[in-house]
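Let me give you the structure first, and then I'll get to my questions.
Only one protein chain is missing from this complex, and each of the others stays in its spot.
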Amino acid sequence: MAMLEVEDLKVYYDTAEGAVKAVDGVSFEIEEGENLGIVGESGCGKSTLAKALIGILPQNGYIAGGEIRFRGEDLTEAPERRRRELRWDEISMIAQSAMNALDPVYTIRQQILEAIEAHHNWSRTKSQERIDEMFDLVGLDRERQTDYPHQFSGGMRQRAMIAMSLVLEPSLILADEPTTALDVIMQDQILKRINEIQEASSASMMVITHDVAVVAETCDRVVVMYAGEIAEEGPAAAIFDEPYHPYTLGLKSAFPNIREADQDLVSIGGHPPDLHDPPTGCRFAERCPMATEVCSREDPPEVEVGGLRSYCHHVDDIDTQLRPVADRAETWQNTDAADDRGLADD
Amino acid sequence: MSQKHERSIFADVEEYESDEEFSAWRRNLRLWRSTLSEQWRLLTDDSLVVAAMAILGGFILLAFVAPVVAPHDPLERMYTESGLIAKWIEPSFLGGEGDFLLGTTAQGYDIFSQLVYGARPALLVGFVAAVMTVGIGTMVGLTAGYYGGYVDDFLMRLVDFVYGLPLLPTVIVLVTVLGAGLDSIILAFVLLQWRTSARVIRALVLSLRERAFVKAARVSGASNWRILSRHIAPNVLPMAFLYGAFAIAWAILTEAGVSFLGLGDPNSVSWGVMLQGARVYSAMTEGTWWWFVPPGVCIALVVISGFLIGRGYEEIVNPELQVEQ
Partner (left out) sequence: MGKLNFFVRRTAQLVVTLWAVATALFMLFRLMPGDPTSYIVSPQMTPEVRQRIIESYGLNDPLWVQYLRYIENLATLDLGRSFNTNSEVSEILATYLPNTLVLMLSAFVLAYAVGVTLGVLTGWYRGSRFEKSTVVTALVGRSIPSFWVGILVIWVFGATFGVIPLSGMTSIGTEPEGFVDMVTSLDFLHHLVAPMLVLAFYYMGYPLLIMRNSMLETLSEDFIDICRAKGLSERAIMFRHAARNAMLPVLTAAAIAVGFAIGGSVLIETVFGWPGIGREMIRAVMRRDYPVAQGTFLVLALSVVLMNFVADLLYGVLDPRVTYE
């Protein structure tokens, strides 16, 4: 049994214009000690998924169906008290923008201590030792625990955030774009640190990002999301070396690849569908160079191919038709909804 | 939600320069019209705002047709059949003699007629004062925010200073110096209250000044006047309107308060003056509620309407405050 099993999860938001189907029937698993990456364009429901897992959806958001089983226990059915016990102690998170993830009016130490006190009756000295340990682990000066968040740089705040997320030794850490707010060098450092910690502890991690490089560097397995659904899923190496879903191919070509020096960056034309009223059939059909009439009529089948789980009608033709031309910009522009805006500038 | 405003005066007038089919100003007109009608639609979606508008509209109508509605001159003494001054008469529906819908005051005036005529000074003060305060406040805010530097420093120190003055006491002192009367009340109110809109609009202009379309206009050599009138003013207008609605409410409350303290013109009719009369003649201990309850209700209704419309508009202009659903 996997540590976390998500089955056909649906998360909707109530709005004046109707329900936004931000996550619409997503299934995946995370094993003990595994690193799972979630990638996809802005707005495809990544943060929503994380919030649903830890149980902090905003007031207008709700779980419309499916199950989230943590070590066999269905969290969607669990009473609020039980869910609160699990938060941070078992499942913690690193927020999308660490810049604002710390309360500006309390010191870092107070905020970490608060997380401890919400779950354990540790003695002062034990708590303090633990906080010191965490500061050492993430490479922060112990002396600066009593600083306020604004006295920290962006990178330091992110480290403090990581220290806080690890303090209770959770089994699963949800990292929502842990590095987007940082400069490239700092991104690298933080990622390395996260990897080291990950290897040292037995915690599993779910890393959310729209930066393919981050996933390639840190994850064992990857889920590619598109418009609230899973497009493709599989081992990180396979996903990036030989994906089968046209969307993954486009996504891959849209990011600089370290191995291929002078490669053109492409962007996928058009934009993701409105999640109030998503199109029938394959949601990517509108922007897909491979799309045929069947794509917008029928839901794509789940296909096991090359070690991946791929949702596409045309898996068999990818190798011959799309892969050879995937890194050409024109390939992604001649779709119905072609538009000058695309993935790369998101 | 924000996409709706895409073709609106708030985006930027200049963006549509390429539509050749219309002359610049017909295009502007069309944009203004569509934006205003869009806002009107949003505004009238809120049932509270609609009720407030209806109430305010009712009072405006009442102010215009006062001579038709009021059975008597509000400052004409009433006499009983026996020729005595008709003082402290109960309302006709409570069986009071004569035919006074809300009875008479201690001086023998018809309360209902006073009430009807009272709508006039209230609305006059409200609208004139609101237009003036917001007009001055907007000009000051635009100037300070747009030109910055010493101009800004000077104007903002001035605003700080005016903020050091308590509203009602200052209005009272000014009214004593200027002489009782609606005009001095309005003038005194305006002299103080422009501070609020000046501060808010300056902050708004400061942020607008940094926006891409204003910078672009400046780089392309547009004159200050052109930038102010074409790019900044249209964006500032909704905020000005918002503060205008609040200013109506505050002005009416201030006029009522000043008159209630006995500093209004004693030979005029207003709801505040009516309440002052009621207090001076101890109508509370007499229990003649028909004298002092109706004017208060009228003031409250008009003021609440102003606040509700302002708030309804605030939620459109400032969508963070929008209540979900």
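Chains: A and B, in written order; residue numbering restarts at 1 for each.
The rule we apply is simple: contacts are C-beta pairs under 8 Å (C-beta built on N, C-alpha and C of every residue); 3 or more make two chains touch, one makes a residue touch a chain.
As the structure is a prediction and not an experimental result, all values here were calculated from the model.
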Residue of A:17, A:74, A:103 or A:169 touching the missing chain in the full complex: A:103
Sole residue of B:75, B:304 or B:317 that reaches the chain not shown, by the stated touch rule: B:304
Touch list for chain B against the chain that is not drawn: 48, 160-161, 163-170, 172-174, 176-177, 249, 253, 256-257, 260-263, 275, 278-279, 284-287, 289, 292-293, 295-296, 299-300, 303-304, 306-308, 311, 320-321, 323-325
Where the unshown chain meets chain A, residue by residue: 51, 54-56, 59, 84-89, 92-93, 95-97, 100-105, 114-115, 118-119, 148, 150, 161
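Keep in mind that, in the parts below, only the chains that are shown with their structure count from here on.
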Cα-centroid distance, chain A relative to chain B, in whole angstrom: 51
